[in-house]
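Worksheet: the structure to be examined is printed underneath.
Only one protein chain is missing from this complex, and each of the others stays in its spot.
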Amino acid sequence: MEKVVEKTLNQSTSRGLPGINRKLLYVGFLIIAMLLPFFSGPYWLDVGFLAVFYVVLGLGLNIVVGYAGLLDLGYSAFFAVGAYTTGILMTQFHMNFWITMLLGGLLALIVGVIVGAPTLRLRSDYLAIVTLGFGEIVRISAKNFSFTGGASGIYGILSPFPKPQMVNGIMINNLSYCYWLILLLAIITMIASKRLTQSRMGRSWAYIREDEDAAEAMGINRTRSKLAAYAIGAMFGGLAGSVFAIKMTAIAPESFNFMQSVMILLAVILGGVGRISGVVIGAVLVIIIPELLRDLDKVMHMGINFDQYRFLIFGIALIFLMIFRPQGIVPDKEVEE
Amino acid sequence: MGLHLTTDMFVQQLVNALIIGSFYALIALGYSMVYGIIKLLNFAHGDLFMFGAFIGYTVLAKLTGTGSSLLGILIAFLIAMLVTGFLGMGIERMAYRPLLKAPRLSILITAVGMSLFLENGVMAAYGAKPYIMPVTLPTAAFSFLGTKITYSQIGIIVLSALLMVALQLFIHKTIYGKAMRAIAIDQTACSLVGINVKKVISLTFFVGSALAAAAGMMNATYYGNITFMMGFIFGLKAFTAAVIGGIGNIQGAVLGGLTLGVLETFGTLVIGSEWKDVFAFLILILLLVLKPTGILGEKVTERM
Partner (left out) sequence: MLKVLRNVSVIAALASMVTLTACGNSNTATNTTGGSNGSSGNSGGDILVGLQFPLSGNEAKMGEDMKQAAELAADEINAAGGVNGKKLKLVAQDDASDPQTATAAANKLVSQGVTAVVGGYSSGATIPATGVYHQNGIPMVVTAANSQKISDQKFPEIFMINGTTVHQADIATDYMVNKVHGKKIAIIHDNSGYAKDLAEKTKADVEKAGGQVVVFDAVNPDESDFSALISKLKQAQPDATYWTAYYKAGGAFIKQFKQQGVSGVIGVGDGSNDKTLIQIAGKDAAEGTFITTSPTAEFLPEGKKFIDEYKAKYNAEPGPYSALEYDGVKVLADAIKRAGSTDQKAIVEALKKTDLKTLSSQVSFNEEGTLKKSNFIVLQVKDGNFAALK
């Protein structure tokens, strides 16, 4: 799988459509995405927010899983750090949201270094379980401590945005602003991801993924390199978590459980590990599919509550993808060669 | 809150620690055997513990009314071990074997997917509500150092010990056990000397899964109820136990299970139950950082 990923990374500029057309396509998508609040209605805007939110989380996790080849099963812990930083600082200390957002990202980065430094020396499968354990520690601690609001969490996180107003008959409110903010964050994350792969750091990740020992022999400090990936991924998670907090207005530990981490991982794998466009498509599908299942039975009249089978379907998808299509579902001509 | 550890309380806690520890040990054995032989961290292993409990429940529910409960439990126990053993073999064949040569990340992710599939498959089949075991263990007890210990508790500890001894004999005295140990050392050399590696790997999964089912069934009859998520936390703890003992090491798994059982039971008395899981995971992380090879583990090199 790594080989495939590597190949796509290198060839991402010379694939499929000619460059200029592809740029037009991206700009088109972007314009539609930006205008979503004006035609979607609150429900699809909420779903749209979650989808873009997952794009950020997916891209953040992709730096860890796709670029550095480390399996992180506790990624939701970092987005919890961001969400709680904003939640606590805004409700208890009445701090400005933008400052809390920066602090959320910074704190997640620091936590990433603290957790990563001692554990990244371990074998990759140990790392998976340590990150899982870390994710549970964060969730249970958030539940037990009183400064995190205990199990029912923190409520009353106020919107930092202008008061809701009608624009041409469309309500522009907190949700709309949060959507634009997360969209901006997604674009920044995309550009950063792209830059990272082309940087010296990105190339060292690629070597580590291919052959750790050889990379080390070539003079790459593998622990430091992995740590950089882990911490940068954590930072994006933290930033996204801050936006999540003001969008939800209330946060609770149950938002940051193991299933959340699995969903983010699925988003990364479904579209195609290591590829930005793949992760974007994967993230959107992971959010949209359950929402479509929400009312599926009302159309099919089979008396089946499809929503119940969400994680069953996700589990099967993970197994089948790994066996038959490790490079993700997004078609890619070069990959098949 | 003041806490004095009296003798009767100590004995009672020790019995509890041994029971929990035995369950951890039986599951940890499966983790360790599979890891030893194909270097796979089988995330779905904890769910086999749950699956075993559900098979046991189903058999017992069919049997109820046919009198003697102990005999019924024994039959259900054996069927649960057998069915879960075959499920373990099937999982290896369908999901893991095609990926043995693939990068490590792929097979790990498959194992996570398998865990989700088992949990939610059971939920789809049985529903999310807890099931009450149709039989309960006899509550007859004897007094020991000022506390009551039931014969059922002793029975569970003895049965677990028997299973562990049987496994030990199997690994050291039979040809299959020797093949398992040989494959753990060098798989290529084994296929060169004519050992059917695939078959032995299959067998390893069977034995590991059957042991997990045994723990699941005992856990279910002891506590009286089961749910589809019961394997998640339990599996994580058992993995911790395997790491404590040194993953890949059979005696280590048993030692690790009992150690974790004792640490957790007495740790809970001191730090409060709400921190119980955090405590277990912290032990795991600290151990991995300070002594990744565990108590009995030898140095293992990374498979590339």
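Residue numbering begins at 1 within each chain, and the chains themselves are lettered A and B in the order written.
Criterion: a contact is a pair of C-beta atoms (placed from the backbone, for glycine too) under 8 Å apart; a residue touches a chain by one contact, two chains touch by 3 or more.
Nothing here was measured: the structure is a model prediction, and the numbers come from that model.
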{"item": "Absent-chain contact - pick from A:Ala151, A:Val167 or A:Met218", "value": "A:Ala151"}
{"item": "Given A:Arg121, A:Arg203 or A:Arg294, the one touching the chain that is not displayed", "value": "A:Arg294"}
{"item": "Identified contact with the non-displayed chain, of A:Leu50, A:Ile137 or A:Ala283", "value": "A:Leu50"}
{"item": "Selected residue (touches chain absent from view) among A:Leu175, A:Ala215, A:Val243 or A:Leu318", "value": "A:Leu175"}
{"item": "Interface residues of subunit B (partner: the chain not displayed)", "value": "1, 3-4, 6, 9, 12-13, 16, 19-20, 128-130, 132, 136, 139, 148, 219, 223-225, 227, 229-230, 232-233, 265-266, 268-269, 272-274, 276-277"}
{"item": "On subunit A, residues whose C-beta touches the chain left out of the figure", "value": "41-47, 50, 140, 143-144, 150-153, 155-156, 164, 169, 173-175, 247-252, 254-255, 285, 288-289, 291-296, 298-300, 305, 307-308, 310, 320, 324-325, 329, 331, 336"}
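Just so it is clear, only the chains that are shown with their structure count from here on.
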{"item": "Of subunit B, residues touching subunit A in the complex", "value": "39-41, 95, 98-99, 102-110, 112-121, 123-124, 232, 236, 239-240, 243, 274-275, 277-278, 281-282, 284-285, 288-289, 292, 302, 304"}
{"item": "Subunit A to subunit B touching residues, read off their complex", "value": "1-2, 65, 69, 71, 73, 118-119, 122-126, 128-130, 132-134, 136-137, 140-141, 143-144, 211-213, 258, 262, 265, 269, 308-309, 311-312, 314-319, 322-323, 326"}
